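All protein chains of the complex are present and in place, except for one that has been dropped.
Per-chain numbering from 1; labels A, B and C assigned in written order.
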Amino acid sequence: MSDKVEAAVLVDTRKVEIQQFDLPSPARDALLLKTEVCGVCGTDIHLFEGRMKIPLPVILGHEFSGEVAEIGEEAKTAEATGQRIEKGDRITVVPGSNKFCGKCYYCKFVPSRPNLCTSRRAYGITISCRDPPHLFGGWSEYIYVDPVHFFTFKLPSDFPKEFGALIEPAAVATRALERAVAPGITFGNEGFGLGKSVVVQGVGPIGLLVTAAARAAGAGEIIAIDSIESRLKMSERLGADITIDMLQLSKSEDRISEVRRLTQGVGADVAVECTGVPAAFQEGVEMVRDGGKYVEVGHYTDTGPIEIRPHRICRKDLDILGSWAYPPIQFRTAISFLNREKDRFKFGDLITHRFSVSEATRIFEAVKTRQAVKTAVVP
Amino acid sequence: MSDKVEAAVLVDTRKVEIQQFDLPSPARDALLLKTEVCGVCGTDIHLFEGRMKIPLPVILGHEFSGEVAEIGEEAKTAEATGQRIEKGDRITVVPGSNKFCGKCYYCKFVPSRPNLCTSRRAYGITISCRDPPHLFGGWSEYIYVDPVHFFTFKLPSDFPKEFGALIEPAAVATRALERAVAPGITFGNEGFGLGKSVVVQGVGPIGLLVTAAARAAGAGEIIAIDSIESRLKMSERLGADITIDMLQLSKSEDRISEVRRLTQGVGADVAVECTGVPAAFQEGVEMVRDGGKYVEVGHYTDTGPIEIRPHRICRKDLDILGSWAYPPIQFRTAISFLNREKDRFKFGDLITHRFSVSEATRIFEAVKTRQAVKTAVVP
Amino acid sequence: MSDKVEAAVLVDTRKVEIQQFDLPSPARDALLLKTEVCGVCGTDIHLFEGRMKIPLPVILGHEFSGEVAEIGEEAKTAEATGQRIEKGDRITVVPGSNKFCGKCYYCKFVPSRPNLCTSRRAYGITISCRDPPHLFGGWSEYIYVDPVHFFTFKLPSDFPKEFGALIEPAAVATRALERAVAPGITFGNEGFGLGKSVVVQGVGPIGLLVTAAARAAGAGEIIAIDSIESRLKMSERLGADITIDMLQLSKSEDRISEVRRLTQGVGADVAVECTGVPAAFQEGVEMVRDGGKYVEVGHYTDTGPIEIRPHRICRKDLDILGSWAYPPIQFRTAISFLNREKDRFKFGDLITHRFSVSEATRIFEAVKTRQAVKTAVVP
Partner (left out) sequence: MSDKVEAAVLVDTRKVEIQQFDLPSPARDALLLKTEVCGVCGTDIHLFEGRMKIPLPVILGHEFSGEVAEIGEEAKTAEATGQRIEKGDRITVVPGSNKFCGKCYYCKFVPSRPNLCTSRRAYGITISCRDPPHLFGGWSEYIYVDPVHFFTFKLPSDFPKEFGALIEPAAVATRALERAVAPGITFGNEGFGLGKSVVVQGVGPIGLLVTAAARAAGAGEIIAIDSIESRLKMSERLGADITIDMLQLSKSEDRISEVRRLTQGVGADVAVECTGVPAAFQEGVEMVRDGGKYVEVGHYTDTGPIEIRPHRICRKDLDILGSWAYPPIQFRTAISFLNREKDRFKFGDLITHRFSVSEATRIFEAVKTRQAVKTAVVP
């Protein structure tokens, strides 16, 4: 183990530098992770573009897994899933944790939605690398993990290495889908469940994982919509029955008609907005049947307003369900989902582009083309 | 019983005439109701203004109760609540029924939402009075009721007479509130229930009944918002703890701040849009706390679009819940609610203006001023 | 088409006779079905043993599909799924329908649970064959179907023939599983969903279909329990990860310990009782984790009492959920589930024994040995 660690640091808007940090020795309640893989997320692009205020400099990267390189005595028992972890074990970390809190309104009064904690700190986003031990981001050879403050999950031994970059997006995706679940589904046939039709608007990484999760959870017809053919093709391999190419069906009203035609004339039971484009929201509301469920998970950042007609929401007796991040426990669902379904769905294909840490300065140029599905840093 | 019946007929856009019809004799499976009272609804205004296409001529009025004047042999046993009805009994009728159906997509596949039936026919709206027995609207001395096709409810003997005009709006209001109920409330403290804070935007008849229903169902702080002082005063008598007068707090952002100030800085657990004004939707989304529930029941007609930011719905992990009409069974809830709470809330005060059938041509002029809360036709 | 129809008739307790009936011509609103397959259900055994009072003589059999042999003019449009049906189409029928009703307490006031209708009439159970057109049971060459009163579903063209006997049990099984679904699963991680552990007690036909449905809906660990090795083997092919053989682990407390050991020491998220043995209920309650869900679907008939401790239900904060039959719409779920998963799960293997109509008198002797999984009548 060299005593220097290379990491990709966002130092200013649109400016990423490769820096060297001293390899820290973990405190008694911490551990040091040798990075296996770390994903590039849409959020990273927003950070790069300066659309969110964060405490620069920051080592980017919040979707990662790694191998325990060193571990403090107390970190072995503080592990979130209850399993003991040792040097050499592979783990992942919920990047934005609220193990700190218990103090904010949401932690005290809305315990079912730990995702709403107002004092979350997130790897690769809201923790600066200015001060030691520095290594709070995944685009780095090593990551400093403090299990007292962050939930850590031990990975199954047969969990494929690069899937480490997919756990966090799969947590976002499965939680979004589960927002559409209604209780005792057949009581009136409400919500997502066995045999229910699902529209996925936008099959980037999140939309593709929503597609696979819906298929894995027994969906009926799944209809994927996008304008990039390679993504639509991939969505078919991940469970979509039908794809709608926006280049071919370029008018919103035609896409709405097509979805209705495919769903007994009424619209889908569930639709999930995964584009981040405001116009998709307007369109998606009309793709859901009356009394159906529409999940909004695509707009992690504010990409602007769109006109809607409140009458339509009233008239359709609609549920519109925002889905923001996930509770930490969602990582358990995500890991189980990816590992159980790995033979059925070639999740590895989602990662189309790879960079080493030292190449990380070129990442944003590459992802701009949107030809990549998922890009990963592989040290 | 005279053999002529006087009724107020919408013959064309903005044109109401008083007409005489022959008093029909009910068929074996029907009954004839002597009207006690019939409400004037916002929908009636939309019909008058020609904003909905209906089979004119139509006797207006769909919020009514009456006394059974004549009853066919088979109508005595077809009654919806299971009680026997006789001549002289007081009943009300779910005006838009789907007892016909069982054939449309929603009746077959979404039995829990009978309100979504696509073949509903509604008294005072979608049944013309052109053909005998003519009397399918409530602004009339008599109403022809066909219990095979419509749900009828026998009224309790101590049910106040004019409350007959409030049952249908109370069904709309209680159903809207119940949209915000989450299961096993304390599992994470979700949704409406004991002690939960509620914002009611707009305290016309629906908003006032939402206010009273929320108080009757154990709400915590109830905040009513309107620009008409007399309505705000009435909302206090019906359970609101705090009122916000839009004339005094004229900026949207100030009203949002005020709601947050009143709710530990986070926003209300639940807000219900009862204004029908698109801008209220935009504002209301910000009045609900993260993870809260926003019910859209005010836009029965399309009064235009409004800009929203999908990011806010995503970020707030919000539930937006459209509420369209009600299942027929909601009338049971509404009747029970009005009758049980009649000593606590002076529901009778809601009816501020009364007209006889022959005066009904003047109704629309009167309601335009918005000084009336609820107007009723009392034959 | 011969003008005589052979059918197996239960004429008295433990007495089945093969009888000949005249082939009826369907009324304008009815159709005649040429039976493809009809299952033998546990209920049939109860009927044979005289444990339920029914209007004998009855042609047994309520799990069937067939080909439309003749069809009345009005039956072509009364079809439940909204598709047109013609002579030659393959259909199935919800055997116990409540299309008649709308009058009982449950149809009026609890529309979400059509399974609770008190006036259901069921093919093969509560409709006598004494009077023409006689053919109201599936152990017959032809079946008389009245789509005005019964829900009919058109089968997909690639739906395997013998699966017709599995639709009704799959409706029972999927509905039982869906009873355990909680809304917005991750809100506190309640109920069945992606990655959740499931215990299936008893893997006869219902338990096997619950197993496959749980796997198809994305379950985590599935643990199957039975005392018949061949059934446990089959459960593994239908999605069980682990089996517990009651012959090897013969004490209840050992099986409970084993389930806890397999589930992080706490018990399964969900357990489903599919045995019909009262002692299983007592045991199953202890196999579910605190706050988990226990579904009781195995006791369609009363096989006696068992001791439970109310304290355990209180202390465990448990949900115990009875599951009685299914709403008619569950057939859509069942058909979609069987057809979509037919390559993954060899559902055909469930049918281990076949009899012609004329051999049907020997069925009850055969099923007594419990070596059969599912027995079918194949005319």
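Rule of thumb we're sticking to: a contact is a pair of C-beta atoms (placed from the backbone, for glycine too) under 8 Å apart; a residue touches a chain by one contact, two chains touch by 3 or more.
Fair warning: this is a prediction, and the values are worked out from it, not measured in the lab.
Of the listed positions B:V181, B:I228, B:L249 or B:I306, the one in contact with the omitted chain in the full complex is B:V181. Residue B:G220 is the one among B:P24, B:G220 or B:P305 that touches the chain missing from this view. Here the missing chain is touched by one residue of C:S97, C:S323 or C:T375, and it is C:S323. Interface note for the absent chain: among C:S112, C:T174 or C:S235, the touching residue is C:S112. Only one of the listed residues, C:F281, C:F331, C:F347 or C:F364, touches the absent chain: C:F281. In the full complex, chain B makes contact with the omitted chain through residues 82, 111-113, 174-175, 177-179, 181-189, 191, 193-195, 213, 216-218, 220, 264, 321, 326-327, 329-330, 332-333, 336-337, 340.
Of the residues in chain A, those that touch the hidden partner chain are 80-82, 99, 102, 105, 108-109, 111-112, 114, 151, 182-183, 187-188, 190, 327, 329, 332. Where chain C meets the missing chain, the touching residues are 105-106, 109-113, 115-116, 183, 187-190, 264-266, 273, 278, 281, 289-291, 296-324.
FYI, only the chains that are shown with their structure count from here on.
Because chain A and chain B share one sequence, their contact can be compared position by position; here over half of the interface residue numbers appear on both sides. Chain B maps onto chain C through a rotation of 180°, based on Cα atoms and reported in steps of 5. Taking each chain's centre as the average of its CA atoms, chain B and chain C sit 42 Å apart. Separating the centre of chain A from that of chain B, both taken as means of CA atoms, is a distance of 43 Å.
Annotation for chain B: residues 105, 109, 111-112, 183, 187-188, 190 touch two or more other chains.
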